[in-house]
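All protein chains but one are shown at their positions in the complex.
Up next is chain A:
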Amino acid sequence: MKKVLVLGATSAIAQSTVRLLAARGASLYLVGRNATNLDAVAKDAATRGAAKVEQQALDLNDTAAHEALVERATQALGGLDGALIAHGVLGDQKACERSWVDAEQVLRTNFLSAASLLTVLANRFEAQKAGTLVVISSVAGDRGRQSNYVYGASKGALNVFLQGLRNRLAPSGVAVVTVKPGFVDTPMTAHLPKNKLFASPDKVARGILRAADGRKNEVYVPGIWALIMLIIRSIPEGIFKRLKL
């Protein structure tokens, strides 16, 4: 990935990934909601060696703006061969249970806006017969649990969407990489008590680039989550529904 569109560039995982891409001398088009914070990330990338950095402040829930956004990014970088979809919200499960407005917000940001962006990007990448789409999903999408099933559902839907897209784009040589991080120590999880399973954004970012370079399909980062989720997925539903998870 040399000319990369990064969506949700101010998220902790995206920032770490941007630093690694910058150090490789990639050209970057960074998108985030807060213009001032985005500017700091862009300056950081430029100082660390990115060949070119452009930025645009945008609320990605505005799906009507996606087509124009991708067009602008392509123009600015003189082409596009990679995209990282990293924006997302954790949401508050309890609030989502009480109110559809809250639940819809999570589904909208994590699934609908990503699906919209992927639609635009997939068509372009398919036409140019090249490119890598990297999407940050979550282990939470592997099985619904009472503690965060709205968030989990948004990521689960995303996973299925990506599977289909991967299937569709395989003949045109476009890679679709689903990244499933476990717990990551970021501002999004600042309120949670930390344990040994929490990985740093840097570690996750290295895993993301390794997966992208290797044009992998679905990866867990860190890898230990593949095993953990294998176990979690294989618990029979009859037992699972009685667990406190």
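The rule is simple: contacts are C-beta pairs under 8 Å (C-beta built on N, C-alpha and C of every residue); 3 or more make two chains touch, one makes a residue touch a chain; residues count from 1.
By definition in this document, contacts and distances are computed from a predicted model.
Set against the options "PspA/IM30 family protein", "ABC transporter permease", "FAD-binding oxidoreductase" or "2-oxoisovalerate dehydrogenase subunit beta", the UniProt name belonging to the omitted chain is "FAD-binding oxidoreductase". Only one of the listed residues, A:44, A:67 or A:218, touches the absent chain: A:44.
From the options A:64, A:101 or A:190, the residue with contact to the unseen chain in the full assembly is A:190. Take chain A: the residues that touch the chain left off the picture are 12, 34, 36-37, 40-41, 43-44, 46-48, 187, 190.
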